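Handing you a structure now.
Of the protein chains in this complex, one is absent; all others appear in place.
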Amino acid sequence: MRVADVPCVFCGGLCDDLVIDVENNVVRKVVHGCALSQGKFLNHEMNASFPAIRKDGELVRVTLDEAIGEAADILRGAQYPLVYGLSNTETGAIRKCVELAEICGATIDSTSSVCHGPTSLAVHSVGSVRASLGEVKNRADFLIFWGCNPAEAHPRHYTRYSVNPEGLFRRERRERFLTVVDIRETPSNARADMSLVVDQGHDFELLSALRASIKGYGISDTAGIRKQDIEMLAQKMKTCRFGVFFWGLGLTMTSGKDKNIEAAASLVRDLNEYTKFVMTPMRGHFNVTGAGAVLLWQAGYPNSVNFSRGYPVYNPGEFSVSDVLARKEPDCALIVASDPISHLPRAAAEHLARIPTIIIDPKITMTSLIAKVQIPSATAGISAEGSAYRMDGVALRLKKLVSCEYPSDAEILQKIIEEVRG
Amino acid sequence: MLLVTGRTVRQGVASEIGKTGEEYSKNTAVVFLTRNDMELCSLESGDHVVLKTSFGSVVVRCEEGRWGRDGIAFIPYGPWANLICGSDTQGTGMPDYKGIEVTVERTLESPPTQERIARLLRGVQ
Partner (left out) sequence: MSLIVRGGMVYDPHNGLHGERKDIFISHDSIVEECDGDVIDARGLVVMPAGICIHTHIAGNKVDYGRMMRPEDHRRYFEKKTNVTRSGVGYSVPTTFLTGYRYARMGYTTAFEAACPPLGARHAHEELADTPIVDKGIYTLFGNNYFVFKYIQNEEQENLYNFVSWLLGVTKSYTVKVVNPGGVEMWKWGKNVSSIDDPIENYNITPREIIENLVEVVEKRRLPHSVHLHCNNLGQPGNYSTTLDTLKAVRGRRLHLTHLQFHSYGGEDWEDFESEAPRLMKYINGHKNITFDVGQIIFGDTTTMTADGPLQYNLYKETGHKWMNLDVEMETGAGVVPYNFNPKNMVNAIQWAIGLELFLMARDLERICLTTDHPNGGPFHFYPKIISWLMSRKTRNEEMARIHKKARERTSIESLTREYSLSEIVTLTRLAPSRILGLSRKGHLGVGAEADVAIYDFCEDRIEESFSRARYVVKGGKIVVKDGEVVSHADGKTYMADAKGEETDHIRETFKKYYTVSLSNFIIQDKEIARPEVVPCG
C-alpha cells in the first residue's frame, strides 16, 4: 500500500510530502524523507516497548492493564507528581496530559523547557515578528541562521522552505542571500554566502552591536567579529526586501539564554523600521509546538505549569523540569513521549531515576532503564492518528499507516485518568 | 576548553534504531575536537578521553570533527553529555548545555554503557 502526503514525525519541519510504502504492516520505503525521517519510519518496530513493572530492581513483563493500574495507583497516591515530555506525541494525547496533571495537582512541563523555553520568555517581554514558512519560501531574499545547524537538525529546511525552493517572488537560489552565524563551522555553512564565527557565549553582544549599527550608532569589533563585517551584515539586513532570522539552541542554551532571544527579537523588530523582517524558531521535535499550543490554550502558559492550587500557575525556573527535579520535589513522574534520562542534566536525571517513574513510549529508551512502570503505546504519525503543529504554528493531521497491538498515548492516558478518578 | 552539546544526524537516526543499542552509544558517547586541539592533547581519533566539568566527569570516545573550532569540544545530546552538565538554570528553566568549561584528558577507561549510566543514576551497583 502506498500512502502519499504523509507528514513526517521527526523534527519541527513537519514535511508533509512523504510517500510511504507499507507492506504486511511494516513501513518498507520512504520517499522524499531526509535521513532522520527514514530513520524514524523505517525503524518504527525496532526496540519496541512492552508492558512492565520494576520489581526488585528488574523490569518484569505484565499485562497492559496491570501496568496501567500500577501507574494509576502511583499517581493517585502521590503528593506531587510531575508530568513531562509531550513533544513526540499528537495533540489529543497532550490534552489528556494536561487533564491528568490538573486532576493530580501536578507540575506539567514539555521538552521546550530545555529547548525553546527561553524563546517564550522573550515573547513575554518583547513579542516576536513571525511569518509562516510559505512566506519565507515565496518572499525571502535574505536569510540568517543563527546558532542552529539545519543541515543536521532540520535537513530539508533549506530545500523545502528557505534557501532553495522556487517561490512566488523568488525563483532561484541566487535571489536569496544566506548568512550563517555560529560558534563553529557546520555543514549548514557549506552553502552560505556569508559566515560569521562568533565567540562562544557572546551572541548577545553581537546581536546588540548589530542593532546599534542598524540604528546608525558607531560600533567596534565585537564577539570575535570585525566591525566592518558587522556593519556590512547590518547594511544587508536593512536593505533587503524580506529578511528572515532563524535561530536554535545556539542562542537559547548559551549564556544569556532568554536575553539572547530578546536581543534577536528586538533586532528583528527594529529592522521593520527599514524593511520587512521576520523570524522563525527552529523547533526540534515534531509536536513541541503543539505541546506549547495546548498548554497555552488550556492553561494559559507555554510550559512549566503547576496545578497544586487547582489552577495553572506559571514560573519557569520554579516549575521547569530541570529545576523541580534537581530540587528533588516531585515524588513520582509520568513521562510521555520523551526520554528525559537522555537529555536532562545529571542532578535532575538522578532524582527521576530514584522516584517511581512511569514511562509511556512506543520504544525502550534510556528512561525505561530507570522506570518503575513501562507502558508501550502506538507511535503518533505511524500507528496512531492525531494532529501536530509545525515550527511556524501550522497544524497538520497525522496519518496512521500501520496498526499496532498497543493503544495510542491518548487512549492509555484516558484509561489512567479513569482509574485515578476511581 | 568549552563544551558545547548539539545534534547530529547520526545521533538522531541512531536514537530511532534504539536508545539502548550500540548504534546509539557509538554515535552519542563521542566528543569531536579539531585537529589542532587533538594534537595539543596528544590524541588520536578513537582514543578514549575523560571529560571533566565542575559538575562531573564522563569517559567518551574522541574523534576529529570535520567541522569545528579550536577550543570547542562538541558532544552530541545524550546521557553521556548530561553527566557533566549542571542543572542550575538561573531561573530560566534552561540548564547550561553550552559553553561549559571542560578539561579533556586521555584515559584507558571505557565509556559507560547505557545500563551502567542507568544504574549510576538510580544509585545502585
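Residue numbering begins at 1 within each chain, and the chains themselves are lettered A and B in the order written.
Heads up, the rule we're going with is that contacts are C-beta pairs under 8 Å (C-beta built on N, C-alpha and C of every residue); 3 or more make two chains touch, one makes a residue touch a chain.
Owing to the predicted nature of the structure, the values given are computational and were not obtained by experimental measurement.
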Visible chains in contact with the missing one: A
Selected from A:M1, A:L168, A:A190 or A:M232 as touching the chain missing from the view: A:L168
Residue, one of A:V9, A:I53 or A:A131, that touches the chain absent here: A:A131
Touch with the omitted chain, as defined above, among A:H44, A:R160, A:R184 or A:K415: A:R160
In chain A, positions touching the absent partner: 4-5, 7, 16-17, 91, 95, 99, 102, 120, 123-135, 137-139, 160-161, 166-169, 241-242, 269, 272, 275-276, 278, 292-293, 296-302, 307, 309-312, 314, 387, 389, 393-397
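As a working rule, only the chains that are shown with their structure count from here on.
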Inter-centroid spacing, chain B versus chain A (mean Cα positions, whole Å): 21
Chain A to chain B touching residues, read off their complex: 10, 35-36, 38-40, 43, 46-47, 57, 109, 113-114, 117-118, 121, 149, 152-153, 155, 183-187, 189, 197, 200-201, 249-250, 252-255, 257-258, 284, 303-304, 316-318, 320-323, 325-326, 339, 341-350, 352-354, 363-366, 368-370
Residue numbers on chain B that touch chain A, as the complex places them: 2, 4-9, 12-21, 55-56, 67-69, 71-72, 74, 77-79, 82-99, 114-115, 117-118, 121-124
